[in-house]
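Note that one protein chain is taken out, while the other chains of the complex remain in position.
Let's look at subunit A:
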Amino acid sequence: MAEPILEIRDLRKTFGALKATDGVSLELRPGEIHALIGPNGAGKSTLIHQISGSLRPDSGSIRFLGQDMAGLDMAARARLGLGRSFQISSLAQEFSALRNVMLAVQARQGTSFRFLRPVMSDKSLTEPAMAMLERVGLAGRAHLPAAELSHGERRQLEIAIALALGSKAFLFDEPMAGMGPEGSKALTRFLDGLRHEAPILLVEHDMDAVFALADRISVLVYGRVIATGTVDQIRNDPEVRRAYLGEAA
């Protein structure tokens, strides 16, 4: 088995009496989509925050590309290649879609301390950014401020930004949320192809998308992973059915 890209060992995080993350261990392997599912309040977003570096775990380890992430902030982890999208989309609202992606391109180039050359006429920024918008199907909306994009378009924009970073792993927190059925289907097709570029840890409520995409699924309930396995294993796991999918599944 190939070395995992992302390896989480016995991660714990409590908020007062609440065990938001209670000994979670998880692996993201090359080329896979690993879906993280669980009922509301299971601690999925808390886990994503700890992996991306916006929240510090109480104990346990996160290794990315063989490197311990302890002590690295969100920006440092992003520079190493951890690209994320947010559950509630998080963009520079006044900037156009293009400028949002250009920011990622310049970050990847490591050139943010250049003070004089105008960015809007700089093809080394605009062209790669436009290419990423084309890939996610947002090229036609490139010059609209992020604030004026629809909910679904903002999700696409976040993914274009993660692509532009040249990420070596993606953390996508509910990328389908708020999308219509057509949008979900298109995004499902897109993510399906993306796994060959970099593996994806996917938090998602849209079960059709999860079952269509996931190589493996981990089920999180009350901060614990109660099962990890293939789609079929998870569908037939009695504990999962009881805890999460309900008898109807």
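By our rule, contacts are C-beta pairs under 8 Å (C-beta built on N, C-alpha and C of every residue); 3 or more make two chains touch, one makes a residue touch a chain; residues count from 1.
Everything that follows uses one rule, which is that contacts and distances are computed from a predicted model.
Chemist: For the chain omitted from this view, which of "Inner-membrane translocator", "Cytochrome c domain-containing protein", "Branched-chain amino acid transport system permease protein" or "CARDB domain-containing protein" is its UniProt protein name?
Modeler: For the chain not displayed, UniProt's protein name is "Branched-chain amino acid transport system permease protein".
Chemist: Hey, which of A:Pro118, A:Gly193 or A:Pro238 is the one touching the hidden chain?
Modeler: Of these options, the touching residue for the absent chain is A:Pro118.
Chemist: Using the document's definition of touch, tell me which of A:Ala20, A:Ile51 or A:Ala104 contacts the absent chain.
Modeler: Of all options in A:Ala20, A:Ile51 or A:Ala104, contact with the hidden chain holds for A:Ala104.
Chemist: Across the whole complex, list the residues on subunit A that are touched by the chain not included here.
Modeler: 52, 54, 73-76, 78-79, 84, 86, 90-96, 98-100, 102-104, 106-108, 111-121, 125-126, 143, 145, 161, 165
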